[in-house]
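Note that one protein chain is taken out, while the other chains of the complex remain in position.
Our next item is chain A:
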Amino acid sequence: MRKKKHISAVEIRKFGPGANLFFNIFLGIFALTCILPFFFIIILSLTKESDITAYGYQFWPKHWTFASYQYLSRMGHQVLVSLGVTIFVTIVGTIMNSLFSSTYAYAISRRDFAYAKFFTIFALISMLFVPGMVPTYLIVTQMLGLQDNIWALILPMSFGVYNVLIMRTFFKTSIPEAIIESARIDGASEMRIFWNIVVPLAIPGIATISLFTSLGYWNDWMNALLYINKDSVTPLQYLLVKIQNNIQYMTQNMSNNGAIAGATSVPTEGMRFAVVVVATLPIALTYPFFQKYFVKGMTIGGVKG
């Protein structure tokens, strides 16, 4: 019915041709400002180092080169380590968060869970008050002893109350209790009902929160800034923060690895931009395909259960 309405509405609701052209240009330019900087970064990563030194950053360099990427693959040991850390943290963290948030949401969405109300409030209170950067820092470093530990990057984001709310809304609105009831009459255990009936039905919801969570892990540099000093557990985003402040950081590492003698010829500028490309490309290539899940999460998140 919605579709039919939509088609009949096209002519009525839309701009006239003049306004349509004007706003196409307007939106087009604005949309361009959103993606152009990334193409600029790609170009800079492909610019010959001597061009950058001589002419600065240019939209169209005189000499193109893959040198930055060649250096990265041959000697960017730290970049590979950081990429590995980021991938590990993203995968493990996303699995934990999606699993824990979904099971929590499912339990509190069930009316026959005697403590549903208590655990709902128990989680919701955390949205009202922020415990603060320093107390959390003290707990993670002093009590859990996770300084320079990869779990300091995973555990602080391994559960999300916002995800719980999205999933609770999802369970309440799209999984009829009648299905659960009939499965129970057939003698299925609660665990079986959850894994074999509820989870398959909840895949769109789980996909939404997994995507949000994996994006959060991939993009996280804050936890690393607070808890990580060691190179071996430095994620990609934090590596970017570090090489922003210290252009020599990568080349220092290279000489430490005994990889090169003449560090002067290393394209440090180009390599920094190459690392930015490595950190951005996975998002740029995948998000257009997952966009509908993100949009769904944005719109159902606010709905009260």
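Note that a contact is a pair of C-beta atoms (placed from the backbone, for glycine too) under 8 Å apart; a residue touches a chain by one contact, two chains touch by 3 or more; residues count from 1.
Here, contacts and distances are computed from a predicted model.
**Q** If you look up the hidden chain in UniProt, what protein name do you find among "OB-fold domain-containing protein", "ABC transporter permease", "HupV protein" or "Molybdopterin converting factor, small subunit"?
**A** The chain we cannot see is recorded in UniProt as "ABC transporter permease".
**Q** Decide which residue listed in A:G56, A:G187 or A:P200 touches the omitted chain of the complex.
**A** From the options A:G56, A:G187 or A:P200, the contact with the absent chain belongs to A:G56.
**Q** Determine and list the chain A residues touching the chain excluded from the picture.
**A** 5, 8-10, 12-16, 19-20, 23-24, 26-28, 30-35, 37-38, 40-41, 44, 52, 56-59, 96, 99-101, 103-104, 106-108, 110-116, 119, 122-139, 142-144, 155-156, 158-159, 161, 164, 172-173, 176-178, 181, 189-191, 194, 215, 219-222, 237-238, 240-241, 244-245, 272-273, 276, 279-280, 283-284, 287-288, 291, 294-295, 298-299, 304
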